[in-house]
Structures are given as structure tokens and as C-alpha cells.
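Before any comments, here is the structure.
One chain of protein is taken out of this complex; the other chains stay put.
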Amino acid sequence: MLNPNNVTVSVVNQPHFIENGALEIPMYQVLNEQGDVIEGAQVPDIDKETALRIFDTMQFVRVLDDRMIAAQRQGRISFYMQCLGEEAAITASAAALGDTDMIMSQYREHAALHYRGFKLEQFMNQMFSNEKDLGKGRQMPIHYGCKELYFATVSSPLATQIPQATGYAYGQKLAGKKECTLCYFGEGAASEGDFHAGLNMAAVHKVPCIFFCRNNGYAISTPASEQFAGDGIASRGLGYGIKTIRVDGSDALAVYHATQLARKTAVEDNAPVLIESCAYRLGGHSTSDDPSGYRSKDEEKQFGSSDPLVKFKHWLEQKGWLDAQDEQVKLEELRKEILAAVKVAEVIDKPVFEEMFTDVYAEMTPHLLEQMNELKAHIKKYPEAYPVTSGRIV
Amino acid sequence: MLNPNNVTVSVVNQPHFIENGALEIPMYQVLNEQGDVIEGAQVPDIDKETALRIFDTMQFVRVLDDRMIAAQRQGRISFYMQCLGEEAAITASAAALGDTDMIMSQYREHAALHYRGFKLEQFMNQMFSNEKDLGKGRQMPIHYGCKELYFATVSSPLATQIPQATGYAYGQKLAGKKECTLCYFGEGAASEGDFHAGLNMAAVHKVPCIFFCRNNGYAISTPASEQFAGDGIASRGLGYGIKTIRVDGSDALAVYHATQLARKTAVEDNAPVLIESCAYRLGGHSTSDDPSGYRSKDEEKQFGSSDPLVKFKHWLEQKGWLDAQDEQVKLEELRKEILAAVKVAEVIDKPVFEEMFTDVYAEMTPHLLEQMNELKAHIKKYPEAYPVTSGRIV
Amino acid sequence: MARINMLQAINSALDITLAEHDNAVVFGEDVGIFGGVFRATSHLQEKFGRDRCFNTPLVEQGIIGFANGLAAQGSIAIAEIQFADYIFPAFDQIVNETAKFRYRSGNEFNVGSLVIRTPYGGGIAGGLYHSQSPEAYFAHTPGVKVVVPRNAYQAKGLLLAALKEPDPVIFFEPKRLYRASVGEVPEGSYELPLGKAEIVKNGEQVTVLAWGAQMEIIEKAVEMAEKDGISCEVIDLRTIAPWDFETVVQSVLKTGRLVINHEAPLSCGFGAEIAATVQEKCFLYLESPIIRVCGPDTPFPLIHEKEYMPDHLKTYEAIKRSVNY
Partner (left out) sequence: MARINMLQAINSALDITLAEHDNAVVFGEDVGIFGGVFRATSHLQEKFGRDRCFNTPLVEQGIIGFANGLAAQGSIAIAEIQFADYIFPAFDQIVNETAKFRYRSGNEFNVGSLVIRTPYGGGIAGGLYHSQSPEAYFAHTPGVKVVVPRNAYQAKGLLLAALKEPDPVIFFEPKRLYRASVGEVPEGSYELPLGKAEIVKNGEQVTVLAWGAQMEIIEKAVEMAEKDGISCEVIDLRTIAPWDFETVVQSVLKTGRLVINHEAPLSCGFGAEIAATVQEKCFLYLESPIIRVCGPDTPFPLIHEKEYMPDHLKTYEAIKRSVNY
């Protein structure tokens, strides 16, 4: 503290206003559009295994997204959200973490979960709300969560995970674990009050938390220019006294490096870090959305040019780490696996009716027991009306 | 918009973190500790009448605060909050506004209301919750409000007035009036989600609103150092893309000038401005508070030295605008007036019982009518139990 | 008159209001050029300009805070909350500010020209966070009015009335009827009264009451019951706060029985208030206990949506239980 007001003390005698542009916040890039290392750029320490695992995940998610959007169109699932264009941002940041670092995500970050080891059938079970879904079929598709993989269950209300990440990280610090929490959110969610709360508290209470903002230019139909008037989300970091960096979110190497450094700060200095990753949201917001209602094809073309997969692949090939030949075969196989997994998951039984009443509390209350028994009798009376569960009510 | 992500586009190839200290935010001062104009300082355009009206208000409030704290100790009112140390910040900022500019305050800004012309008896009627209180006795002491004077009624929940100020200012802009809204709040309130909401929306929707943060170093017992970790509240302005200035809140001239300039920007450019005014909270938080529980006398002495009244008075005397001789007489008279007003206000009838049910809705609903009639019958039955109202129930 | 759906009816009410009042403003997440995620605000920005219909940043507490200020200034503030499930970040602005603005200021200030529109309710495979029916929270909050229309015609007439009402109104729109409810709706302006329930069907033996999307559910149940020879009186409450207890009480004094249906969880839902009031006012006339057919006391589960919903079968059974008590 400098003084009771906690402000710097230099004095001026002319009124001086700070304005946009007072501070330059450049964007960190390692790879250029093609995927070549930019001259003079610092390439992070990354081994072949990690690099390939990142690439595999990016590819997996690209194909998964493509297939599941098709599945949604066919009416097999009700809803889907893809991360087209943001694969590098999500995967490379997750790759820079430790296995037991906590991830709290928004919803567009299933790549991080896959990187952690969530299996294809686990994705499917969630999307088809079947009885093997860890979430017991209660939430809409893509609301994943897995305790074993330190990935908090997705919750639709935006930004609520931000102060939660602060609290979680506080617990990690208190427990003396050299772990951190990484919290993903969109530039839209960053407008919520919970963003302000979470970042300010993280700075004040010095928690090992990385706030990873995916600035993809849109919140559904609302462009970033109608979301905020400052210089991105990064310009807010200073206001909280949080170390901040902006990276090119289509550049897996830059994201990986920035997150590595952020993690070091978080864990070693018990200090939060804000990363703003910029990568255009190439696809629609979700399968319920049609971007042609609010943005032009021209815009999509102009900003969608820099495909994170193409860039990273180019770099891997240059490193001699990737064999381009296998590519098509591998993708074809992946498609087949996914389709097969869809077919398995969609016929697995749905959760039994009792699961509607469990987990509201640790133990079922007398009220819920009463309500459950009443409902059970009712379903038995009208089994055709409740086909999802009536078959297994005894 | 620079690009869909709404960020600046310069690129770096080394990871570069922005940290505290990246941007200097100096404090604007015109007067030094004694009240002399600092060499080279820009003195705002201020006429004698305005300057004296500011000083009168500062004095009035100093005496009022002193007397009402005594009245609270005597049990004549239940609660009070003073603005000791912050008189210049509040009065001089209000003085820089137009008469029909809206003021939305937190609670410690009765000086602004007095400057606007709120009368001594009006203050008293509110504090004594009598039937002449514009607020009909419904709120705790010091929750003033006056439509005629464009001063929104104080509401205890903190920071709620911040997005409201944004909305009010939007309405002013839409109506094409060359008016603005000034919104006061503490550095503690600036932690609320509503602060974030209000400032961001103001920047995006370009409203003529001045956000005036009184950073007085404390939120009840919580020091600014446990409230935020950035450089004051001013450092957040940049994040919203809002023009921002920090001023010495004990310096009436600096505050006046900064607010004048802010008003110009607000009204002429339809752009919000953030002013951070720093002046130590010299007194307790409220009459319910005892600062000795959380801060030292030493600290109070060290930061309480620069009395805004002393400084401004010195400047006025140097200008030859003030006659030092009258001072004591004037203060004595003021004290007497206040005491007399207390005596008048405390014996004025309390609002009639029906006022408990009015103004919930524009017209009383059947439910409320029923409840009112039931209660009326009950009070008639037990008049001694409801002495405040039973006497006037017919 | 034209046959339009509820979204078009709502859009028409907004269109009329913006055209009539220069100081009427529509705002919320994605309501601008896109016309809202359900398209209730389609073409309004085109017609009235970006100053009168615009996207806000993604911050519900800000939207309602802004709306309170704008209404206090005297403009007609028409705020959209994208889903009723997302009204909770704005809860403080509504409960502590909107609802108490006039009262706390002794009528110096008010936000009577505020209407908050928000789609509510289940039945669209929305799971926990796109299905909630939070009307009871606001019914426990003196100072706001709460309105829920059951079809396109009602939606337009009630919304236009809400926009004229000198009190702040929360207008819950049954989203599963947005496109499904199609009917004859006058093109021009008309108002339906707030605070007045509607007796949709006269009957003798049991009063069956609901609001919003559940009206078609109870109507279906009543059809079944009438086939069994049970004569039902059907009431659409329309306004939840302040509710029209007189109409309901009159009906129950006649029928002696009451079945209430709502989607929100049973415990402390608005059905509780109705039951508590009616048992007091109709005590000697009640032939059987008042029955509530409601959502169970759980969050809204995606896969068990059918099981969760207080559907026509559950209502039909309740009607029979009520009559055969």
C-alpha cells in the first residue's frame, strides 16, 4: 500500500486525462499466417509428444464438431456448440497446465477436456443424456464435467465460474498444493458483474488463477464493438493489478508459451494472470444460431483466414514431427469412430426416473421422497406418456 | 472498431506482460497543503460567487455533521453519517454542474444537495422522519432525495445507482438535452458488479455521465489495500475506454476544474468520464462505527492533516474574497440555527399511518387496501401500542 | 385481424409503442440487428434506429440498472432478459431498486415506465437453465407487477397495457408458445386489463387455475375430466402480482374445489399463496383440499422433462381426486 487510498502519489498541476491509447497492449505471436516461426520470435520449450497431443486434440475436436453439427441437423441431438477457429487457444492453453490443475470452463472448451483424457464415449454419453453420462442426463448437450480430470461441470449462466475459480484457487493455495486453476470465458461473459468480482478478488487475495479470456469477436450476435469500448479485455488487467498478456489465439505456440509463463506466475508467486486470446469465432454461436442474420460472409472470409490447425500443422511438418501422408486416413478413421460412438450412445438407456430426485441434496429429503413416490405411482398408471422412464419403473 | 475482436493490432514476438506501474496516473492538484496555488498550476475559471457558495456549503456541512453526530449521541436521531475530510470533493464537483444535471449519490454527499439549495429544515425533516420529509419517513436518516433539485433519493444498497446513472444519462442524451448525470460512489462500492456494468455500458453507449469515485481509503473497516490491488480506481478507466482523471479530493479548485472539464466532455462529446477523487475519510464510517477498532490514531493524524476547509479558506483569503473576522460569529449562528431546526423538526408529527401503504404502487391495490383496513381496525383496538400513528387514525 | 403467432404479437406491441412514443427504448442482449434470439424484436432497430433499439453488453444487472435509471428519467424503458433463468444477476436491481423506487423516495421518483420482458418455462429441452419459471420470487416482492400471457392475443393486449401501466411490470413470455400459439390478433392497439383474471370457461364442480403456457395443459385436462362428466371452471390468472383473488374466491365459493397448476417447483411457488388465501376466504365452502399440481422440488432436469412437467395427465388425476375426495 502506498497510502490509505492505495494510489500512486505522483502529482500534476494541470488536469491530465488518461484515454484509450495511453497504454499499448500488443499481441504475442510466434507463428505467422502460414505457420512459419516469425523471425526473432521466441519459440516455447515444447516436446514432440506434447506438440502432437495438442495437434491430435485439435484435429479430434474439429472432426467431432463437424460430425455433431451434422448429428444435430439430423435431429439426433438437440443442441451443439463448436469451437471452430478457437481450437489452438483452448488446446494449447490446457496443455500448458499440470494434470491436477483445475479447469473451469464456459462451454466452448471441450478441447481442453479431450486433452485431459475425456473419452469419445464420455462425450457421447453426455450429449445423448444417457445413463452413463456423468451428469446423469440433467443438462443440455456439451455441459461436460469430470471430477477425475479436474474439469468442473459446465454451467450455462455466464461468468459464474469466474469468482468460483478465484475461490477454488484460494483453496489450492491454502492447501499448500503447487497447483492453479484456469478459468475460461468469452469476451461477452467478461461484461458480467461476476467477471469484475472474480478478477478483483483474485488480485486482492493473491490466488494462483489464470483467467483465460477467449475474445472471439462475438457474443451470439453482439460484436465486440458493442460489448466494450476499451482495448479488448486485456486493458482491464491493469485496473485490477493483474499481470496481463494478449496472444494470438490461432497460434498454438504463442498460447502455449503465454500459458506456461502464466502458470509459473500463478503457482510460484501466488498471483493471478489474465490472458486475452484473440481468435475469430468462425462458426455460428451454436446450432440454434444463424450468423448470416448479423454479419457478412465477407467479414467471415477476411477474419477466418488464419486456421489454427493449418498453421500448427505446417509448423509440425517443418519440425519433421508430422507425417502428412497419414492425414486423410486418420481423419477418415476418426469420422468412423465418432459415427460408431454416436450409434452406441444413442441406444444406451436413459437415466432411471429416480435420478430426477437424487443429488438435489446429499440425501433425499422427506419432501422429495414423497414427491418421488407420488410421481412413480402416476407413471405406472400412464406408462405410455413417459416412455423414457416407465419401462424401468418397478 | 479496429477488427472483430476490438483490440489494437500491434504485434510482439516475445511474451510481454503488462503489470502494475505500466501506466502512470498522477493526481491533479492546484493547492498545496496550506492552500497556496502550487507554482505553475492551472487555476480554474471560478467567480467569487461560486467560490463563496462552495465555501459556505463546506462550512454548513461541517457544522451540520458535527451537530447531528451530537444529536445522535443524545439519542435524538438513530443514525448519522458525516463527510469529514471530503467536503471539497463533494461540494466543488456539484458546483461544476448545471442546475438540471442529475445527481445520483451514495449517501455521504449531502453537501451536493445543500449546494443545490436543499434547506436546513428539509434535512431535518428527513432525519427526523416527520411528515414533512419528502421521503415520508420511510428511510433511515441521511437518505435524502429531491426531484425538484435533480437529486435522486439515496438507496442503501451500494453501487446500484451506477448503472442507473448510465441509464438516466442515456435518457438525457435521447431527449437531446445538453445535460449530464453525475454519479457519486465510494472506492468500496466500486468493487460491486454494478460498477462494472455501469461503466462499461456508459462507454459502449456513449452517455453523458460523470462517474465520481470518492476514494477515501476505507469501506467501513476495510482499507483500500484490501479492496483492490490496482492503482486506485482510476486505473480501471482505461479498461472501459473511459476518459479518466485523478484529483486531490481535499483540493476544491482541482476538483472543480476536473469536474468542469468532465462535464464538457460528457455534454459535448456524449462521453462518460471517470474522476477518482482521493481524500481520506477523517471520521468514522457512521455513528454505528468506531474506527479505533481497525486503524491507528497515528494513521489518522498523518493523513488527516490536509483539511479541505482550511486549504480553501486560505485561498479565498488570499484572493481577498473572504473576511476572516466574521468566521466565528457565522459558525456560532449556524450552530444555533441547526439546534433550533432540530427542535422544530423533532416535534413535527410523524407521517400518518396510511403512508405505510401508499407508493408501493401508483394506485393502492385491493390487497393493500384490505391489509390497510385490517391494520387500521387493529390499531384502533390497541392505540397505546402504536403511539406514532394511533392519535391520528379516524 | 390477422393470424399471427405470439412472437409477432409481441413484436407488434413493441412496434406500436416505439412508433407512438419517441422516448420508448428497447434494449437487451442481441435485440438489435439480430432481433433477439427468439426474434421478438425483429426489425425494430431497422425501423427506429440504433438509439431506440440496441444490443447491450452481456450483463443483466446492468441491463436492469440501466433500465431503472432510464425509466426514472422518464423514458419508456423496455428491457429484455434473454431467458428468465438469467434474470437472477439482476435480482438486486429488481427487488431492491425497481420494486422500491417509488416507495423509498416518497414518490419523488419512480420507475413506473419500465417493462422487463423475459421468456420463461420448460418444454423446449432446455434443461436446468433454459426452463425456469421464477414468477413466485417476484410475487413475494411488493412494488413490481407480474404478468404472464397465455396466447398471442393476450400477449399483445397485456403487453400494451403493461407498457401504459404506471408501475414497473415483469412480463413473462411462455417461450414454448412463441411460435406454437397462433391466433387472430388485431393489427392496431388494444389493451387487456392487468390485475384481472379471466374465466376462460364456466363450470360447477371444480375450479382449475393456471397461467401462461400451462393454460393449454389445464384445458386439455379439463377436456378429459368433462368427458367423465366433471364440470370444471377454468381460470387464467394472467396477472400474478397483484393477483385477482376476488375472481378466484368467487369461483371457489361456487365450485367448492380448486386445482392449481404451475411449472415452478411446488414449495413456496405462487400456488402456495393462492391456496393459503383461498383456504382462508372460502373455508366453509371448501369440499376438498386445494390441490397443487406443480413442478417437483428439484432443478429442471433435461432428460426427465416429461416426468417433471405438471402435465395434463397429472392435472386430470388431480381434478378427479379433488372431486372424489
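The letters A, B and C name the chains in turn, as written, and every chain counts its residues from 1.
One rule holds for everything that comes next: a residue touches a chain if its C-beta (ideal position, glycine included) is under 8 Å from a C-beta of that chain, and two chains touch if they have at least 3 such contacts.
A quick note: this is a predicted structure, and the numbers were derived from the prediction, not measured.
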item	value
Contact residue for the chain not shown (choose from B:25, B:51, B:189 or B:252)	B:189
Options C:18, C:58, C:72 or C:99, residue touching the unrepresented chain	C:99
Full-complex contact with the absent chain, from B:149, B:174, B:203 or B:219	B:219
Where the unshown chain meets chain B, residue by residue	78-79, 129, 136-140, 143, 155-158, 188-189, 191-194, 219-222, 226-228, 288-289, 293-294, 350-351, 353, 355-357, 360, 367-368, 371-372, 375, 378-379, 381-382, 385-386, 388-389
Chain not shown, touching residues in chain C	61, 85, 88-89, 91-92, 95-96, 99-100, 103-104, 128-129, 136-137, 139-140, 142-143, 241, 264-265, 267-273, 275-277, 279-281, 283, 286, 288-292, 297-299, 301, 325
Contacts of chain A with the absent chain, listed as residue ranges	102, 104, 133-136, 138-139, 143, 145-147, 152-153, 155, 157, 160, 162-172, 174-175, 181, 193-194, 196-198, 200-201, 204-205, 358-363, 365-367
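As a convention for this text, only the chains that are shown with their structure count from here on.
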item	value
Where chain A and chain C are represented by their mean Cα positions, the distance between them in whole Å	35
Chain A and chain B: spacing of chain centres that average the CA atoms, whole Å	42
Overlap residues in chain B, where contacts from two or more other chains coincide	193-194, 196-197, 200, 204
In chain C, residues with contacts to at least two other chains	54, 57, 59, 61-62, 89
